[in-house]
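A single protein chain has been omitted from the complex, and every remaining protein chain is retained in its original position.
As written, the chains take the letters A and B, and residue 1 is the first residue of each chain.
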Amino acid sequence: MHRRWTLSFAVLMAVSAITSCSSGSGSPSGPTVLTVAAWKGGGNEIAGMDQLNLAFQQAHPEYKLEYKYINNAAFDTYIATRLAAGEAPDVFMADRYKMLKWYQQGSLADLSDQPWVSRLIPNLKIFNSIKGKTYQLNSENAALGMYVNLDLLKQAGIDHAPATWTELLADLNTLKAKSINGLFLPNKGGWSGITLSMMLAANLVDKDWAGKYDSGQSAFNPTWSPVIEKIKQLLTSGTVDPKLMLGLGPWDDGPAQFKAGKWAFLLQGAWELSDFAKNATLNFSLNAFPGNDSGTPKTFTFVGAGWVVNSHAKNSPGAKAYLNFLSQPTNAAVFLQAETAFSTLVDVESPAVPQAQPVLATFKSGNTVPSAMEQLNFTDDETQLGNAIQTIFVNPSVSTASVLQTLDSQIPKTPIG
Amino acid sequence: MSTVASAKEARKPKSTPRLENRQRPIWLRRVRHRLSGVLLIAFTLFMLLPILMIVNLSLRPATDRATGALDPPSHLAWSNYVDVFHQMNYLSSAGNTLLITAASATLVVLTGSSSAWAIARHTRGWTTWAYRLFLSGLTIPVFVLLTPLFVLMRDLNLLDNLLSVILANSALNLPLAVVFYSSFLRSVPTELEDAAAVDGCGLFGTYWHIVLPLLAPATATVTIFISLATWNDLILPLVFLSSPEKTTVILSVYDFLGIGGRFQTAQLFPAVVLASLPLFILFLVLQRHIVAGITAGMGKG
Partner (left out) sequence: MRFTNRSAILFMLPAAALFGLFVVYPTMRGLAMSLTDAQGVVGGNFVGPANYVRLLHDVDFANALRNTLLFAAVIVIVQNALGIAIASWMRNQNGVRKLVRSTLLLPTMMAFVVVGYVWSFVYSPLGGPINSLLTFVHLGSLQQVWLGDTKTALLAIAATSIWMYLGYTTTIYLAGYLSIPSDVSEAATIDGATGWARFRYIDWPLLAPALTVSITLSSIGSLRIFELPFVMSGGGPAGATDTLSYLVYRISFNAFNFGYGTAIATGLLIVTAVLAAVVTTLLRRREVSA
């Protein structure tokens, strides 16, 4: 009995001993440590980072790269606490939402003097700059679109992907008549609803709308009315079961069902493409969502996964070297290829993947718009949009005006502090 | 009570459709008893279906096309476990988690029991208030204190150190131990302690040689409660630890979750089984003591 407690004391002492000799970061002479944290580059979200990190280490032996992959859901908690205590990594991954939040904390280093700034595609400025200063290196301009299972369409006697809204609805009816699953819109958590509404907005709402929102010059009501109306139309057409869709997950059920060839249409991002392509029997393409009847469908891109530097970085030169490295054309291309994303730099070609031809063509002809939600300054806007669209799924005959009013009140106009 | 009984007695002479249990023939009672036992096991298995599903799917090769959750795999893919074992850095992460759990449990048991003893035996106004303060600790949501706690650890230079997790975790679990030990002690007579005093044993001696051994069943219970809370805790290790060699078992499980929480069953499920295994073994070992502890601790509240 006594031995048990003595043992436990010993454990406690041992713990203190072991744990106290493990702090410290790098010797004064020799490579300096460079800490990086991201939600890609590990687990199942490699995105080519393993290869890039290896190359960086070889090209820069003066730095010791410590790269940490953190699951996307845990990332905010990880960074928030560390930022608050001044212990955040030198470099971390960001998107515009995070960039805004961290900018307001004073946590981001001004990167305006970096060599790659002039190489960033001009119309992406809002995604990497605030008040004229650059804070982020955008690494991908990810297209979202409608995946189309060409074989299923052929089975129903449809020979091309729908290019107008009317065609889409007609195709859905044809598919239903032939007992083929049509549009898979898994909306548990709200993401598909957000995506659908933004794809419609890309087609139906002026692309300058987002930029004017926070200054009070534009609003959801009544500009987004056509978007809400079309969603209601879709959900009452009898070809999509909103209740069923609310119980299915956009990130697990969605890709799994489409990859298995069970549904004709799926709204997702280009990043899924390489995984879908692994199914050799799947004959599919990624198209812009036909949200209007003009014949030229538009889609939107999400400028996600960029890199920022900690304003209190312990290794500022290393951090900047890392970003510079990633911006080199050959390196940037590796990431883009893995993500099937569009380029963010003027001298880097977007990868040409056969199935993504249609959406690439849309991009090249200037028919993609950057995400409207991403351009608004209220960082929780997507959650609110998701909730609002879910209420339509719950009750497709809800009043359009009430949805728009909710959006305007739940997404306040937020000037950047 | 006897009115009920006598009412039933009164009804017996007339032919009752239902015989009292003790009046049925022995063999029938045995059968009912057996059947009841079988049903209980069946119910337990039913409750375990999701876990059976996890184990089943964890052994399914990634190449299997089967879709049913309980469809047996084409062959037992132990390789899933081997792969995951390495990806999780299992020995290291399980070792860290074990260390954190053992140290937390030890710390909580020692500090909790000594506190509870003082509270239970020295009833003054201030000890009652101390007890209430500990009790209120059960109600605090962790998010409230997370960031200030992180700053504190930073100031103590304990970041990325297992000790930060141990200390924070112990502090958060203390209330449960204090409450449990206090309730237990209140139903234990003080004779042994008084005898020790007469024998000339100092307070600390009494604590060490009499009280702690006396508390053994309660300690087993407290240990399992703390182990359950610590082993699967995500927040503290996520926030305080960074280096890969300091990771805990639950953090490695989390690594198998991609964006939106999607995963491969051939990866996540073996990880979950491996992660829960040490806890399960611990529980089997401490089983007997736990019920004794809960029984005793509940005797007179």
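Quick notes on this one:
One rule holds for everything that comes next: a contact is a pair of C-beta atoms (placed from the backbone, for glycine too) under 8 Å apart; a residue touches a chain by one contact, two chains touch by 3 or more.
Since we're looking at a predicted model, the values are computed, not measured.
Considering the complete complex, the chain that is not shown touches A, B. Among B:30, B:86 or B:124, the one in contact with the hidden chain is B:124.
The chain omitted from view is touched by exactly one of A:167, A:253, A:275 or A:408, namely A:253. One of B:114, B:161, B:219 or B:247 touches the chain omitted from the figure, and that residue is B:114.
Listed for chain B, the residues touching the missing chain in the whole complex are 1-2, 4-5, 8-9, 20-22, 33, 36-37, 40-41, 43-44, 47-51, 53-54, 67, 69-70, 107, 110-112, 114-115, 117-119, 121-122, 124, 127, 130, 133-134, 136-141, 143-149, 152, 167-168, 170-172, 174-175, 178, 190, 193-194, 197, 203, 207, 228, 231-232, 234, 250, 253-254, 257, 261, 263, 268, 272, 275-276, 279-280, 283-284, 287, 290-291, 294-295, 298-301.
Panel shows chain A; residues 76-77, 80, 83-84, 101, 104-107, 187-190, 243-249, 253, 257, 379-380, 383, 386-387, 390-391, 393-394, 417 of it touch the chain omitted from the view.
One rule holds in what follows: only the chains that are shown with their structure count from here on.
If you check the complex, the residues on chain B that touch chain A are 99, 102-103, 106-107, 109-110, 146-147, 150-151, 154, 157, 159-163, 166, 208, 212-213, 216, 234-235, 238-239, 242-244, 246, 254-264, 267. Contact residues on chain A toward chain B in their complex (touch as defined above): 1-2, 5, 8-9, 11-12, 15-16, 18-20, 22-23, 39, 42-45, 68-69, 71-74, 77-78, 80-82, 84-87, 189, 191, 249-252, 255.
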